[in-house]
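One protein chain is absent from this view; the other protein chains keep their places.
And now, chain A:
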Amino acid sequence: MVRFKNRYVLCEVLSDDPRCRQCIEERAVGLAVRDAIGRVHGDYGLACCSISFTVKYLNAYTGTVLLRCRKDSYRLLCSALPFVRHLESRNQRYPCALNTLHVGGTIRTCQKFLIQYNRRQLLMLLQNCTNEEERQCIQKSLLSCSLTEEQSQSGDEEDDDGTE
């Protein structure tokens, strides 16, 4: 069987600046990652990784990004991700960092990992939160997320709005 195999890299955008969340867009993140690959691996690396490179999924509330690339060049991409330092959009630059969470062969495996990861994050937030209202908010979203898979995603978004 001859087919093009892709690797999907799941990363998280970490930033100290709260305004950075608004400028997390597909185009901005894609340009920042391409620029970093060009700096680290030169023209050859940039061309190699750009063959099938796209930002497949983006969640601005949680800062989750899913990138796709060819299986032959995913190591170049993963090694260049720590060199992404700024996100630029609308003439504003914000310092940020990309944390790699998971590398998978299909979108489905990445989604499964993301659901489990979000559940663990909710539990950790429940342990760490100090405010009583936040506690109730998180408990409500936790209870609602144990029912179906779609609700866990919306429960996570609710929780992030509450803690920000």
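Everything that follows uses one rule, which is that a residue touches a chain if its C-beta (ideal position, glycine included) is under 8 Å from a C-beta of that chain, and two chains touch if they have at least 3 such contacts; residues count from 1.
As a convention for this text, contacts and distances are computed from a predicted model.
One chain of the complex is hidden; its UniProt record names it "RPP14 protein", one of "ER membrane protein complex subunit 6", "RPP14 protein", "Cytoplasmic tRNA 2-thiolation protein 1" or "3-ketoacyl-CoA synthase".
Interface note: of A:40, A:78, A:107 or A:126, the residue touching the hidden chain in the full complex is A:40. On the side of chain A, touch with the chain left out of the figure occurs at residues 37-45, 79.
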